[in-house]
Each structure stands twice: as structure tokens, then as C-alpha cells.
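So the structure is just underneath, and the comments pick up after that.
Every protein chain of the complex appears in place save one, which is left out.
Coming up: chain A.
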Amino acid sequence: MTTLIMIDQPPYGAWTGREALDMAFSLAAFDQSASLLFTGPGVNWLRQTQHAGGIEQKSVEKNLAAAPIFGMDAILADRAACIAYGLDEHSLIEGVTLVDADADLLTDYDHTAFAG
């Protein structure tokens, strides 16, 4: 049973994205196969050097760094959205795989859930 968690909301603007991340990590912690897909403004989660102290929040970059520890299958990012937001291999955090978020991708997963 494979699950894809899609995060299409920008970081820090609302809490829904973090809730989806917790959901994904819990799945992985219970040895369920789970992957994360960031699309649209959601790809901004994946930019390096996020200093969120000024808005009294923990950087989402640190949360994501825990993904391998939980045994997350993959962190995917939509190629077109990354280009739109000027994200490339120099500005993306490590461990992100670029994909085309299209119908084919969805067929690789039994379940797809969203953030909010």
C-alpha cells in the first residue's frame, strides 16, 4: 500500500502543510510506504537557507531533514513549479527528486492525500 502526500501550499503561511508532513512521517514510522510531492507554491518548502526565527517558527527545512530517519520513500518536487519559482539544484535542499506531477505519477500510488 503506497501513499503519496501532496503539499501544494506555501510554507509558513498556514499550518496545513505541517500537518500533512506529520501525517507522512507517521505513515513512514509505521513502515507504510509514503512519499511527499511538492507542487505549485508548495515547492518553496524546499528552498535552502530558511531562517524562520524572525517569524517565531521552526524552519520547515529542519523538519524535512528528518524524512530519511523516518524512512520516507521519496521527496518529489514538480519540475515546472521549481522553474517558476527559480529553484534549481543549487537552491533546492538535498534529497529532492524532480518529477513531472502528471497523471502517470499518480498511478504509481495506491492512495493520494492532500495538505488541507
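Some notes on this structure:
Definition applied: a contact is a pair of C-beta atoms (placed from the backbone, for glycine too) under 8 Å apart; a residue touches a chain by one contact, two chains touch by 3 or more; residues count from 1.
The definition used in the following text is that contacts and distances are computed from a predicted model.
Of the candidates "DsrH family protein", "Electron transport complex subunit D", "Cysteine desulfurase" or "ABC transporter permease", the chain left out of this view carries the UniProt protein name "DsrH family protein".
The hidden chain makes contact, of the residues A:T2, A:S59 or A:T112, with A:S59. Take chain A: the residues that touch the chain left off the picture are 10-13, 40-41, 44, 47-52, 54-55, 57, 59, 61, 84-87, 91.
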